[in-house]
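On to subunit A.
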Amino acid sequence: MSAAMSSAMSSANKQSRGAVWFSRLTGEATPIAGYPASVLVADADLAGKRARYIAVVPDPDNRFPRARDGEVGLVEGWQLARAVQELMAADRGSKTKTPIVAVIDVTSQAYGRREEGFGIHQALAGAAGAYAEARLAGHPVIGLIVGKAMSGAFLAHGYQANRLIAIRDPEVMVHAMGKASAARITMRSVDALESLASTIPPMAYDIESYASLGLLWRCLQVAQPDAPSAADIDTVESSLHAALEDILADNSRDLTSRLGAEHRQASSKVRDMLRIQWRASQP
Partner candidate 1 sequence: MEKIFYEYPAGSPAKARALTGVVGSGDLEVLLEPHTAGLTTIAVNTSVDGMGQVWAALLTRIFAMSSLPAAKIEINDFGATPGVVRMRIEQAFEELQFASTK
Partner candidate 2 sequence: MNTEQLLQRDSFIELNARSRASALLDAGSMRELIGPFDRVTSPWLALQGVVTQSDDGVVVAKGTCDGQPTVVLAIEGAFQGGSLGEVGGAKIAGALELAAQDNRDGVPTRAVILFETGGVRLQEANLGLAAIAEIHSAIVDLRRYQPVIGITAGTVGCFGGMSIAAALCSYLIVTREARLGLNGPAVIEQEAGIAEYDSRDKPFIWSFTGGEQRYRSGLVDAYVEDDAMQIRNMVCELFQRGMPEQNRSDMVQGFLARLIEVDASIQATPELIRTIYQKGFAS
């Protein structure tokens, strides 16, 4: 651990996981100026070439009071879109497209009156759409889940990636709604919800159950998820490198690599049936 890292960790404002991993993976590169404090963007090395790393992190001084804990809010959504769009514009004439690594640790979308009123749904669409367009244009997009990857925030930041990688840890969680809210909405206790979820893989909160759905390309063991060791960084960087190779070797730029797991059988069956009936219905 570097001196800068340990002093940052002992300071009153402990860095979020997303901030820690972003910093370490970019070799502590200075983020690109002009983005808000909640959206970190830096161009740094990946497998000897340039890649754009993007993270959403807490900003206690965020102008929008309901987006101070690392939520993806109005500004975050559009700034994510901007980070991706500017990269696409820079690479427009080039045959080689710069890879994008979404460092994902997002607890949720922002909840609030301003957010709904000013169209947070549209802001998150800006981000999701930009990531999807970048992937379709040939940019390899990798989503690295180091903490929470929740609902609208994850849809906006990372779920459009060609390949998804997660680290194995109880704090790492992918879900559509936090436990407390989900329990209240379905009129159960949190315990009852957890009990039910443990028998139904898509409802479960732990990362192993998520991995069983076939959506993750890799699930990685690291020793210190909150303060990664040099070996941990090495593990993740090797995986990012391998993901990049896998994407470049794949002719398709779509999300079909997410199909095929036993728990997603219906998703494939539906597509197969649609294809057959679609053709049969052509005039």
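Methods note: a residue touches a chain if its C-beta (ideal position, glycine included) is under 8 Å from a C-beta of that chain, and two chains touch if they have at least 3 such contacts; residues count from 1.
The candidate set was assembled so that all candidates are chains of the complex that A comes from, given by their letters.
Model, not experiment: these values are computed from the prediction.
Here subunit A is displayed by itself, and among the listed chains 1 or 2 from the same complex, it touches 2. Residues 63-66, 74-75, 78-79, 81-82, 85, 108-109, 111-126, 128-130, 132-133, 135-136, 151-152, 154-156, 159-160, 174-177, 180-182, 184-186, 196-197, 199-204, 210, 213, 215, 254-255, 258, 263-267, 269-271, 273-275, 277-278, 281-282 of subunit A are the ones that touch candidate 2 when the two sit in their complex.
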